[in-house]
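Working notes, beginning with the structure itself.
One chain of protein is taken out of this complex; the other chains stay put.
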Amino acid sequence: MSRHLIEARGLTYRYPDGTLALSDISFRIGHGEAVAVIGGNGAGKSTLLLHLNGSLQSGAGEVRVADLPVGNATLTQIRNAVGMLFQDPDDQLFMGSVFDDVAFGPRNLGLPESEVAGRVNDALATVGARHLAGRPPYRLSGGEKRAVAIAGVIAMAPSILVLDEPSDGLDPAARRRLINLLRSFSHTRIVATHDLDLVLDLCSRVLVMNRGRIEADGKPQAIFTDTELLARCQLEPPLSWQRRS
Amino acid sequence: MSRIDDTLRELRSLDSFAALPNTLTRLDPRAKILATFFYIAVVVSFDRYTILALLPLAVYPVILAALGDVPPSLIARKLLIASPFALMIGIFNPLLDRAPLVDLFGMDIAAGWVSFASILLRFALTVSAALLLVATTGFHRVCAGLNQLGVPRILTTQLLFLFRYAEVLAGEASRMGTARELRACGRRRLNLGVYAGLLGHLLLRALERAQRIHLAMLARGFDGEMRGPHQLAWRRTDMFFLVLCAACFALARSIDLPRALGHILLGALP
Partner (left out) sequence: MHMADALISPVVGATMWVAAGATLAYCSRTLRQTRQEQLAPLMGVLGAFIFAAQMINFSIPLTGSSGHLGGGLLLAILLGPHAAFVIITSVLTVQALFFGDGGLLALGANICNLGLLPCFVGYLLIYQPLLGPDPLACSARRVGIATALAAIGGLQLGAFSVVMLTLFSGISSLPVDGFLLLMQPIHLAIGLVEGLATAAIVLFLRRARPDLFSSIAPASSIKPLLGAVCLATALTAGVGSWFASTQPDGLEWSIARTSGATEQTDHARSWPAVDTSTSLEGLLGAAATLSLILGIGFLLRRLSK
């Protein structure tokens, strides 16, 4: 079975205080797909994403990555296969320099330093940030921070990318570069976002979440024309469509 | 809350000089750390009434600032900001120690004034040496050097995290402070209750951020061990720098150079 496959079966999760956050989530995402997870605030998007690399583990249901069940025994393999980009790049860029930050993952893999350097340089080149290697993270712009955070993830050579609000806080030009970059990847991509125009440009499939459930699963065109569904889930059609009508 | 923003700018400004390509930034951080410590030890080892013999030691910060392209005005400003404690304790010396010590062209100068001047001089020399260590090395590399010199990794990791997130948290504090001031109707000062709420919220946010950072670290294979090789290469130039510094400091410690120079100059005059 492909390394690039990710599947959820009957996933249910309650917060420690008892609130139901995810309720019977099931889906199967195949090799190289780019899938958006959309929904209003508090719909459960981030909670779902945290299950995909085992950051959260629930009592009921399971997540399988490349046919491995996510659990404490498989955590290392799962995290090598699933790269996770967090919403606030400041949370992800914790090392003192860009190079060391991107090298954090490869070093944890136990690679020799020569290979670490190779991976870091390749990853930085992919996101167009080779020139930033020596900088401390606080001297980066928002778009540069995002690019470096992505480099840190792909330096681990994952087969699946999970991205939480990747376009959040970017200026239009940086956002466009990000979309082009994500389009160029051959990884399986799962993107949680409020940026519905990014979904149109990037994704071939959309999961709509509402109150911890998956309300709809389909092609963007079909989802975004279903006004009744969008209203129910605190959403509206992408801005580029609204202008046209 | 502009004070927070100022402090942040100060924090960054010093570190940014370390990115400049020059002889000093290329040196091994260990050489500079050891030289700085030796320098400070020599400066403070002088007798409390020493002024003249300390003067030649000013050459070290001056050379560091020149080679490292660090503007002297920046160091001077930082010295001024840091000076109140030395001033406050030192100013008692002239008040308490009034015995005449030096006769300057018929004017008696009290021992207290001499020791006060000596305190200020020591302060300027030691503090500028420490500031220039960071400015010519960069905090990141200072920590790597400290680590190689045997400082526990738990502290060097802690220092790097602190430096990294001081900026983020101070930004949050500054925004919270601005939001409060905008609604404070001119009451600029914080009473204890408001203060505790403000800091409590800041603390909660900090704890949540720590949790998210931990998740981000785990997602990239963190297992409790911070790995950063920083294989520092000790080269001949580093050795040369350290030995040269040590020799100069030792020379300045053993010979009162200005007095000797003055003696020669006075002798040369008709």
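We just call them A and B in the order they show up, numbering each chain from 1.
We adopt the following convention: a residue touches a chain if its C-beta (ideal position, glycine included) is under 8 Å from a C-beta of that chain, and two chains touch if they have at least 3 such contacts.
Computed from a prediction, not measured in an experiment: that's the story for all the values here.
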Of B:19, B:184, B:247 or B:261, the residue touching the omitted chain is B:261
Identified contact with the non-displayed chain, of B:112, B:145 or B:228: B:112
Among B:19, B:89, B:179 or B:239, the residue in touch with the chain that has been omitted: B:89
For chain B, residues in touch with the removed chain: 1, 3-4, 7, 10-11, 14-15, 22-23, 36-37, 40-41, 43-45, 47-49, 51-52, 55-56, 58-59, 62-63, 65-67, 69, 72, 78-79, 81-82, 85-86, 89-90, 92-93, 96-97, 99-106, 111-112, 114-115, 119-120, 122-123, 126-131, 133-134, 139, 142, 152, 154-155, 157-170, 172-173, 177, 189-200, 202-204, 206-207, 209-211, 213-214, 217, 222-224, 226, 257-263, 265-266
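Here is the rule we use: only the chains that are shown with their structure count from here on.
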Distance between chain A and chain B based on Cα centroids, please, to the nearest Å. 42
Complex interface listing, chain B residues touching chain A: 12, 15-16, 19, 139-140, 143, 160-161, 163-165, 167-168, 209, 212-213, 215-223, 227-229, 231
Within the complex, which stretch of chain A touches chain B? 50, 53, 55, 76, 79-80, 82-84, 86, 88, 90-97, 100, 104-105, 107-109, 113, 134-139, 152-153, 156
